[in-house]
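With one protein chain held back, the other chains of the complex are shown just where they sit.
Naming follows writing order (A, B, C, D and E), and every chain is counted from residue 1.
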Amino acid sequence: MHDLMLLLFIFVIAIFLGVELIQKVPSQLHTPLMSGSNAISGITIVGALAALHSDNGGFAIFLGILAVIFATINVVGGYLVTDRMLGMFKTGKKD
Amino acid sequence: MHDLMLLLFIFVIAIFLGVELIQKVPSQLHTPLMSGSNAISGITIVGALAALHSDNGGFAIFLGILAVIFATINVVGGYLVTDRMLGMFKTGKKD
Amino acid sequence: MDLLINLSYIAASVLFIYGLKMLGKPATARRGNQVSAIGMLVAAVATLLYSGLSYGWIVLGLVIGAGIGYYAARTVQMTQMPEMVALFNGSGGLASLLVAAAEYLRRPEADAFTALVIFLAIVVGGLTFTGSVIAFAKLSERMKGSPILFKNQQILNAGLLGLTLLMGIIFMFAPKAAGFLLVFIILAAFALGVLAVIPIGGADMPIVVSLLNSYSGIAASMAGFIIANNVLIVAGALVGASGIILTSIMCKAMNRSLTNVLFGGFGATTTQSSMQIQGEAKAISAEDAYYILENASNVIVVPGYGMAVAQAQHVVKELADLMEKNGTEVRYAIHPVAGRMPGHMNVLLAEANVPYEQLVEPEDVNPTMENVDVAIVIGANDVVNPAAKEDDTSPLYGMPIIETDRARTVFVLKRSMKPGFSGVENPLFFKENTRMLFGDAKSSLSTLVSEFKDAA
Amino acid sequence: MDLLINLSYIAASVLFIYGLKMLGKPATARRGNQVSAIGMLVAAVATLLYSGLSYGWIVLGLVIGAGIGYYAARTVQMTQMPEMVALFNGSGGLASLLVAAAEYLRRPEADAFTALVIFLAIVVGGLTFTGSVIAFAKLSERMKGSPILFKNQQILNAGLLGLTLLMGIIFMFAPKAAGFLLVFIILAAFALGVLAVIPIGGADMPIVVSLLNSYSGIAASMAGFIIANNVLIVAGALVGASGIILTSIMCKAMNRSLTNVLFGGFGATTTQSSMQIQGEAKAISAEDAYYILENASNVIVVPGYGMAVAQAQHVVKELADLMEKNGTEVRYAIHPVAGRMPGHMNVLLAEANVPYEQLVEPEDVNPTMENVDVAIVIGANDVVNPAAKEDDTSPLYGMPIIETDRARTVFVLKRSMKPGFSGVENPLFFKENTRMLFGDAKSSLSTLVSEFKDAA
Amino acid sequence: MKVSVVNEPNKSETRVALSPQSAQKLSSLGAELSIPETYGEALGYSKEEFEKAKVSFVKEPDLAGSEVVCMLGVPDDPFIDKLPEKTILVSFLDPFRNPELIKKLAAKKISSLCMELIPRTTYAQKMDALSSQASLAGYAAVIIAADRIKKAFPMMSTPAGTIPPAKVFIIGAGVAGLQAIATAKRLGARVEAYDTRPVVEEQVQSLGARFVKIDVGETGQTEQGYAKALTEEQLELQRQQMAKFIAGSDIVITTAQVFGRPAPKIVSRDMVEGMRPGSVIVDLAASTGGNVEGTVADKEVMIKGVKIIGLSNFPAEVAKDASQMYANNVANLLEHAWNKETKRLELNLEDELVSAVLLTHDGEIRDERIRALVEGSHA
Partner (left out) sequence: MKVSVVNEPNKSETRVALSPQSAQKLSSLGAELSIPETYGEALGYSKEEFEKAKVSFVKEPDLAGSEVVCMLGVPDDPFIDKLPEKTILVSFLDPFRNPELIKKLAAKKISSLCMELIPRTTYAQKMDALSSQASLAGYAAVIIAADRIKKAFPMMSTPAGTIPPAKVFIIGAGVAGLQAIATAKRLGARVEAYDTRPVVEEQVQSLGARFVKIDVGETGQTEQGYAKALTEEQLELQRQQMAKFIAGSDIVITTAQVFGRPAPKIVSRDMVEGMRPGSVIVDLAASTGGNVEGTVADKEVMIKGVKIIGLSNFPAEVAKDASQMYANNVANLLEHAWNKETKRLELNLEDELVSAVLLTHDGEIRDERIRALVEGSHA
């Protein structure tokens, strides 16, 4: 119970921090920012990895593998695509 | 151990949040903000109260009472003084 | 080992925080993304330190996922990036759903709280998944972009949502016994995702993707609660919260409200019929106006007597300069009778050093008014009064005006709804595409200027 | 019960967060303080729900504390508030120390981590206490305000700090056995607080109080670790972090660096002797310059040819207007030879609608230059060159200049260190009170303008 | 339809009533334009430009064959004698000061469109020649003042001492006054302005100048936006308070007019003498008698070192622009009254604007005030 409360605590504070972090974003960054934060939501990979416990049942393992695959797609694809977008700004029309 | 880690976690995130919260403060608010956040640091009153466990030894109780007294001074005095300062702004020279 | 893992998680969270913050600024965005990627690496590697993991399967999953992700990210065309992001986002949501399901299988005798978060992770993850897939389909034009509407849609949605919640409550109180419900919950979540996105028009898709992105963060956070993992919770919450903020920023930039986007499809057919009868003038705040200007590529400024009264000529020039720096084309349309003496506007604009080349006459600007993203009417009134064209009983009838009413969006900066010199009511204020920015023109413009500067 | 307590703590934390945020904005500051007070109430009441507390003692402590606090807060004179804040802050630090000590007495067989945080809470709390008391004494002039310095002060401080840390390490590894050390640690902490504050001058006291405030937050946070109480940790950390930020903001506003404040006393005697030999010009960022301007009550603007080149006249006017709105008196000192033709500055300032009343001539402004808080030199050079007064070999010698070098602070806005029309080096740039704000004058000023607007 | 534009009866008039640009517009409506040879040459209009606009040149205007005759200045008797009945005449007619002329026009059944009678509505502004000419007059007044005074307008902080800005005081902030304010401000003068109508305060400030408030009790304006006449008492009160502003000014520009009456005398000889020697007064109302005591139209009068300048024709100082604007005003008026189908000018008395501008028609004087005046002068 206590643990959960602490986690809830963390959750609440992190929400506030998330709100404060993003203040005013120029329009050309909307998509990259969305994409970049989408990549962070791939953090679920940590959960997916943890799910692949060797003492898990077969189906759970199967689900776990799928979870790892999808989470990894999100992480790898997300970061790379964001990086490509941002890389193009250098040569982009503005600045 | 795990608990402590979570608390540490909370500590770190709260530090970041504290940094983000205060961005640009007009000079007339410097003192009230300092005073107001000083009142918050009186949160140690929670620790002081918790220290007054009935199963504590006499000296600990004594320290506890002192702790409660000082913490309460900080809290009560801090909030009141801040409120007085801010109350005067209404009629103050600016705006 | 645990200590190391936990410290790594703290480090990863800090990296995410920095990364997100940096992503919001043009100068640091790319490095921010890299910082956050490092955070992800740290978190993932730390997780591998847990004892008892099946590394074989892990490697298998990682390799397959990384391969697909890498391939997709490398080969996607620049123009297709938004839909690719949608797809990635969907897979993140699905992963959270799978994590929840797997955890449930491992410990079906969960307590109520864990059951609750399992339920939430599955519902949010599931609807993120299908919603993202639909968004992908609409963006990539595999599906038609226009809103898909049918009768009783709202009732169906509400019913399904209710049913899902009901199943959730049951599941929460008897997680083990009601395990079979999970299958239905998953299906319901999938259906909800589809239903939520199909009525939304293609143009609003970026906003939807951003919202779904926020959801996938929440799903990850819920998954974090299931396995009591703090980095998951923190990162998920960060994404969830910042995603909502970003979504609302994007809404403002498109001059939409979030409810409008989400439920706009439903209203679409009815709003159109709202009549010419002068309805209500819609006010806008300078901040919201900024988001629209920031996105405009073609702006005309229409100054009038109010600009002179407010002595706003210098700020007008400053704003125009900032917009030009932002890549927007800005012109000043000067109506011959604007102000209170011939050449009134010229005197003021010359004082503010507006180059003569940027001044255009109504005849020149009216024909292309449809291409004007925003017309900013600054303390002008009679000279933009559409009654001069439309209403042959108006004393202004027949006078050529600057036809700002035909621009995509019109901002009218004035202090009240009062008429101008001629005393004639102005129907422009009540048009669909008009927004009133009330207040002294100079101070409204100053606010816009500082919004622009803040963003830089 | 525990659930309720914990939820209350979460609520209290959220209230603190909102309260702090609101405290930073003039419009919401007072309500912010109230919100945070409610948070405190919630946290305290929730704590009372813990079982096994000695309510009698608690009530005793609360009543005494509240009485003293109430009395002090009500009766204090407005002018004495800063010192009162220092005193309150000191009692907070002392309370944290006491909590730590009491906890130690309760469970002397603490683990290393707990011992560490006990040690930290005691040291930080203790030095906060005595430091605050000294600050109070200096502020209330119970003690002389000037820095108190003696020989080998630094060595003494470093030695004491080392000794304290040493005791801490010992204590950490044998908390029970080394319990007696705590007494010495407390004494050392007290001494450290005194020693840290006495060498600091009275004018810098507000900064010191702000820093000590941040410390007391840290102390509370450490106390939170001791009793594993999250609301303590969060609130303490918030105060600790925001206090540091506030401290650095205040430093900027006083044009000091933090190290300068903390160790300034030591350097004081030596810096003075650093010679007239042209040292290094000190650059300043627009942001830092803003903090100083924001605090100034008397500013003169000295425009020169560079203002014309940058066509910065409109921004100059805007900045001046903003400063006036902020309560600052602003005048423009026009040197007769500024620019490249007689009346050059007049043309530009008239264009920007600067009222003639605000223009002053050098003869009028020079005699009261000592009272000018900031002189902003905008692209002027020869006309503010002190060589004209000081150096009889200079080609400018004998020309009356605008003696900005005698103002409290001088900002010079120019793009480089290059000399002006006359080609003569300008010693003004190297003076103690001069800061160079490099860059195109228009863009530097624009940045200042948006800093002002952001703060509003 | 034949439209003749004729030479000005007043030889000193340098403005004209047709520009190549306005000719273009009228031709495209279907007018057959003719003008005297060398028309507008002095302003730099070339024969080719006019010919490109389908204008024919004539030695003597064929008045008998013209249905419409346009000009700028008030026509003289011999000229009107030459006009056939029913001719449509477009011109300034200065009706309040020329009752005899109006009577004659009515008697000859000439349909006269009187440019002074254009209503002051937003719609009609494009035909409003009083406004267009007044605006340029305001500009010209300041330029003349700047030329005549032996002092620079702007403030100059120079190594040889600071030159204070010239103080300009503008009385009457109508169209001309506002333009004068704007021009003097631009040149860097310290500008103050006064008007009896309180709405003008905001307009003056909108040009960055200071409005001087003088309390003379109840004042007002007519529906058309013209000022009402002040009572003699009010004028006295005004004069007293104004004297000190005038004394402190380097330049005074007066523009006060009351439609249909001689200009109010606002600046008395005492006030003039109260000014510093070297000061300059420009009286824009000179042609209707002047706001300043001592003004002599078209002469520069010196009174104790103060120069009073009162041209009868200020817009002619910028004759090129003034002509362009007047010509456009006329063309816009004709266009408004033009029947696009029949390609003819048809005076539709139902049309509010035409009805307002049409001073004489079918033997009748249609404007009440002027009819009263004419009949009065008769009696």
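Here is the rule we use: a residue touches a chain if its C-beta (ideal position, glycine included) is under 8 Å from a C-beta of that chain, and two chains touch if they have at least 3 such contacts.
All values reported here derive from a predicted model rather than from experimental measurement.
In terms of the touch definition stated at the top, the absent chain reaches C, D, E within the entire complex. Remark: the omitted chain is touched by one listed residue; of D:Val337, D:Ile402 or D:Leu428 this is D:Val337. Set against the missing chain, the residues E:Lys47, E:Lys104 or E:Lys151 yield one that touches it, E:Lys151. Here the missing chain is touched by one residue of C:Met345, C:Val365, C:Ala407 or C:Leu445, and it is C:Met345. Contact with the omitted chain, checked across E:Gly217, E:Pro277 or E:Gly363, is made by E:Pro277. Even with one chain removed from view, subunit E keeps its contact list with that chain: residues 14, 21, 43-44, 125-126, 128-129, 131-132, 135-136, 139-140, 143-144, 146-147, 149-152, 154, 156, 158-161, 163, 183, 186-188, 276-278, 305, 317-321, 324-326, 328-329, 332. Seen across the whole complex, the unshown chain contacts subunit C at 334-338, 342-343, 345-347, 350, 353, 356, 359, 361. The chain not shown here touches subunit D at positions 305, 308-309, 311, 336-337, 339-344, 347, 350-351, 382, 388, 395-399, 421-422.
Just so it is clear, only the chains that are shown with their structure count from here on.
Any chain bridging subunit D and subunit E, meaning touching each of them, is among C; the list is complete. Farthest chain from subunit B, judged by C-alpha centroids: E. When you average the Cα atoms of each chain and compare centres, the chain farthest from subunit D turns out to be E.
One finds 57 Å separating the Cα centroids of subunit C and subunit E. Taking the mean of the C-alpha atoms as each chain's centre, subunit A and subunit B sit 35 Å apart.
Per-chain Cα centroids separate subunit B from subunit C by 38 Å.
Shown for subunit E are the residues that touch two or more other chains, namely 208. Across the assembly, subunit A contributes 2-3, 6-7, 9-10, 13-14, 16-17, 21 as residues in contact with two or more other chains.
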